[in-house]
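The complex appears here without one of its protein chains, the remainder shown in place.
On to subunit A.
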Amino acid sequence: MIRYARRAAALCLVLLVALLVNSARVMVFEAESLDDNPANRRIAINRYAQPRGEIVVDGKPVTGSRDSGQQLRWERTYRQGPLYAPLTGYSSQTYGTTLVEHAEDDVLSGTEPMLAPLPLWNDLTRGRQPGGDVVTTIRASMQEAAFRGLDGKRGAVVAVEPHSGRILALVSSPSYDPGVLSGTGPGVKEAWRRLNTSPNQPMLNRALRQTYPPGSTFKIVTAAAALDAGVVRDVEAPTDTPDPFVLPGTRQVLPNEATGCGDASLAYAIQWSCNTVMAGLGVEVGLAGMVDAVERFGFNDTALRVPSWVAKSNFDREMSPDQLALSSIGQFDTTATPLQMAMVASAVANNGEIAQPYLVDRTTTSGGTTVDRTGRRSYRQAMNPATAMQLQRLMLKAVADGTGTNAAIPGARVGGKTGTAQHGFGNTGTPYAWFIAWAQAEDSAQPAVAVAVVVEDAEAARTDISGGGSAAPIAKAVMEEALRLEAKARG
């Protein structure tokens, strides 16, 4: 009997071993795939088990957290939600994250390994650190000035510090409060439905994700291409472009809004925004040269991140000469994000070089220790420094005595370019009013700010002046604020 009892005991041992092996299978070898199963609520529960880190503007958090007492416990709150929504995005238990909330989610939610005191600490403890903070490059007063300037009209403002690439203001209007999307439940779903069905598209990030035909502001790019290619050697010399200008290969006539554009010089064409001159120069540079030049500015770049993804600004790589002519004045298929046009202004202001634009200055632990810092990086050399110098002079002229006088600031060098982009089939849509500009204090070594403003519902007539009328004052307000901050910083 003892022998059989021992065998029965051995059977029990086999059962035990089976249990242990199975435990190791489930808890170690299959653990990762089970942990990551989308139906596993732990992912969400752990994610919201602690307050998120803050997004900081000018030393003050623009976000907060609220204990909901629900299973997905900590909900996001926003101070001045609509003002900062174009940079923060939302963080919602129901709809996920966008923009900086998305790009810096690891830091904000505390899963970033660098937040841990020791390497691999989190792997060992399977825990997470308190959420870290994200310090942005945004200047509150400039952001407010831009937001006030748009005043609820559809449009966007982007302001960049030309030599560093820091994004100082990023406004999209009309905006929304991302806080209404925090949490779960019917209220959140209703808010989501309302925001998504609103004809004003408040959740559309017009500064980074919407592209517009840049209209006449694009003439700066064409001018740079013409100067760099040697098509124009003397900006004051008359060009060989008739007014009106017949689009090559067609019988279609390109008109001017301005007068005196026949055979006008490049300087005159920038100052008064002559379509004919710039279209002619574009054709003269040629398709390959134009594509080369515009792509140095960042057009057709699908990989731009600030760190949020930026929509591609488009300049077609294959066109007939008449399409090229239209494209050279920012029409046809040419489209640009407001950020892209701010980069154009920035390139002129910064002697032809574009610094990589960025929105996140640094990330820190919840205790304030820096985890990562975004340094200045060069994006591209958009044009020769000499070309940039010449364009600076032309843009100054356009503001001093041209289409952009509404942006003039006493005691500062302000260069600008207006634009009114036609869109819609047969030109039926309301035109977009554009203004791109940069400003430099008289006593400063480098420009303080480059800015791009687009206003969708420009009320004025379809003249170039409307860019100067609707958009330039907003740009001026933002630039004044930048100059004031710079002066204050210099003491």
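Basically, a residue touches a chain if its C-beta (ideal position, glycine included) is under 8 Å from a C-beta of that chain, and two chains touch if they have at least 3 such contacts; residues count from 1.
In this text, contacts and distances are computed from a predicted model.
A.B. asks: Out of "FumA C-terminus/TtdB family hydratase beta subunit", "Peptide/nickel transport system substrate-binding protein", "Cell division protein FtsW" or "Copper resistance D family protein", what name does the UniProt record list for the absent chain?
C.D. replies: "Cell division protein FtsW"
A.B. asks: Which listed residue, A:Leu15, A:Met114 or A:Val253, touches the chain dropped from view?
C.D. replies: In the full complex, the listed residue that touches the missing chain is A:Leu15.
A.B. asks: If the hidden chain were put back, which of A:Arg41, A:Arg193 or A:Arg377 would touch it?
C.D. replies: Candidates A:Arg41, A:Arg193 or A:Arg377; residue touching the omitted chain: A:Arg41.
A.B. asks: Out of A:Met1, A:Leu118 or A:Ala489, point to the residue that touches the absent chain in the complete complex.
C.D. replies: A:Met1
A.B. asks: List the residues of subunit A that touch the chain left out of this view.
C.D. replies: Touch set of subunit A with respect to the missing chain: 1-9, 11-13, 15-16, 18-20, 22-24, 26-28, 30-32, 34-35, 37-42, 45, 125-126.
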